[in-house]
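The complex is shown incomplete by one protein chain, all other protein chains being positioned as in the whole.
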């Protein structure tokens, strides 16, 4: 059933999200976009009030805010205050954005407002693994003096990103090794046709790899491990802070490391917008709307 | 470190397991195999006592027993009683077998004996998905008058078997659709390159499939759903009891269904023995042995 | 543009071909099918004359004839003579069948009649590699006591069948090795992600394989090579006469060999009929019809 969406601020993803929603037949009102071409399918509102009025869903940016006060707006040079959004929201409306801080969530709950962190949705996290894996492969292709095909690649961790990245590397023709801790993950890795490595034994093999992708968000490749890594290897870290590499030590030893964060919005904003749309629909579905 | 294993009864898997263990340098004593060639690497004992004496691990069959009294012995025509095994076991020994009934487990625990149901180990279940998927594909190849390549295939459920089966069907060139309930599974299915279908909507599409594989252990394809399935379709049910198909109704309607159970031991006993070995090593590792 | 087809004799493939042609909007007349259900979309003619009259294309069986006199008819107990077909054909009609003997082709040409051996069409041969590969995999799944997944598989020859079979085996998870003679084929094999083996060196590696598929139509696995093959290996020969294995010697040595011929018609007659249809359209297209 057609709904009304207010899309407030954000980057290219939110703009594309607005278009996608409009293409599906929804009414979409936009606020916080200047100096960028806006599709005639959506209405560009003059005020936050107009945009939010009568909206079923209010979509904010990913990440929502960097200063806890204003929301991120790539294409707008005035400030949009979170306080104003809160003030204008009704209890029937749903607020959706990414990386909501605990204080924002707390505040919303205090006012009995419904809010959802889209990045905490498991399906969004799974889908985001796709552009993350492609971004990691792009970096590897750019940086390596050898082909990924026939290269020895190691993926540390077999979670959401590890699963998709392994599949794509295998699809390009790399010799994919995956290190994991749980027996059942090791069994799954073998079942998928990759070479499983028990995490505690991974340091023994490190010097054999041309490229190492880390997906585990705690330091796995520390001083000791780094000493076993070849100088012509490349390490790409995809884990959020603190990352999985001792970067300082890596620099000292001359091991090339790249810490690649927030890839989905960078490498495939249009696709990321599509994932947002699908996930918002799921949120509505779960809410019985 | 080399251990002593007693392998008691069972089918070809236990015999192969014994050989595999011996090849890894362990001492292996066998009991319950007659009229079948036994590798010189293992010792064929004259009594249960001799076999179990000084063993670190006692391996029983999969399934352990059909009557709760004697253990399964494909190659032995006398009876081996569970009671005798219990009586001969010491608290230092580990008993490993498959499909242990609650009463056996209870009994063992009462005597302070260590026992492990190998089929309850998650990694064993994951590995068993490989021969199960191959067995399912074999049946499909035997029964279908069209190639799997370019066929429209539906996999119901995206658990252990669903994951491996989808991958193999995709590898052969089928157009793989997977139905699941959870959003995150649907996202994972899309990430893997298959076509996701929401389980509640699956009945809408049933008439488009050439072959349907069920992996969900409750009735999903009931009277209503069966009416939507083409007469030239094939349904292969891989789910344990009660299965996922209303078989009686299917028969009435002339829809071809095959209920394929316990495939690993049937289609690839030698590989199943290797999985058993790996899993027993994990059990020992977890037990600090 | 709609045409008129006469489908004369043959097996299930010709019957399905007739249905497929009718579904595409062509007029289809059938002769040589009794005691089998015939789709109402085609007309079952009472005589060869009626069937062939006004037909643009006359389709015979695969293979066309075993005795050079009558055509193959699985579902007809009277004889249909090739002479009669020749007598009834006009120069505007096109005759299409499989395995046309040189004498038939010669005879047709003498009468200025147009005939095409569908199996000599390169695209038909390529497509037939699909069911052939599936049939080979089915046999391997049935016969091997281990899973294809993780097995060491050797494909001898990288022609039409070798290409498709390698891809499917790889898709199931086998460790695929392909032996070929030409450098460029070996390079292509490597590019596809399989392990290339130079044909002259293949005998060195034979004892490492769990299953060997031959696609080369001359004896490659002779006495000497057979001695290097493990007794628990399986050899599946897909090559037409004389095949690629010294079968007699293999039997003496206790090496299990299976010579699998004419798989497409056996394992996937409905798909084979679809390939026939597509190829007949190509023939018409090439003929400017």
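Things to note:
By letter and in written order, the chains are A, B and C; residue numbering begins at 1 in each of them.
Basically, a contact is a pair of C-beta atoms (placed from the backbone, for glycine too) under 8 Å apart; a residue touches a chain by one contact, two chains touch by 3 or more.
These numbers were taken from a predicted model, which means no experiment stands behind them.
For the chain excluded from display, the touched partners among the shown chains of the whole complex are A, B, C.
The residue from A:32, A:131 or A:162 that touches the chain not shown here is A:131. Touching the missing chain, out of A:2, A:36 or A:141, is residue A:141.
For the options A:4, A:43, A:208 or A:271, the residue in contact with the chain missing from this view is A:271. Only one of the listed residues, A:107, A:172, A:258 or A:284, touches the absent chain: A:172. For the chain missing from the display, the contacting residue among C:38, C:107 or C:126 is C:126, taking the whole complex into account. In the full complex, chain A contacts the hidden chain through residues 12, 130-131, 134-135, 137-138, 141-142, 144-150, 167-168, 170-173, 267-271. Against the chain not shown here, chain B presents residues 149-150, 173, 190-191, 193. Interface with the hidden chain, as seen from chain C, comprises residues 121-127, 129-130, 160, 163-164, 167, 182-184, 186-188, 190-193, 279, 282.
In this text, only the chains that are shown with their structure count from here on.
Relative to the centroid of every protein C-alpha atom shown, the closest chain centre, again from C-alpha atoms, is found for B. The chain pair sharing the most C-beta contacts is B-C. Between chain A and chain C the centroid-to-centroid distance comes to 49 Å (mean Cα coordinates, whole Å). Touching of two or more other chains is recorded for residues 130, 167 of chain B.
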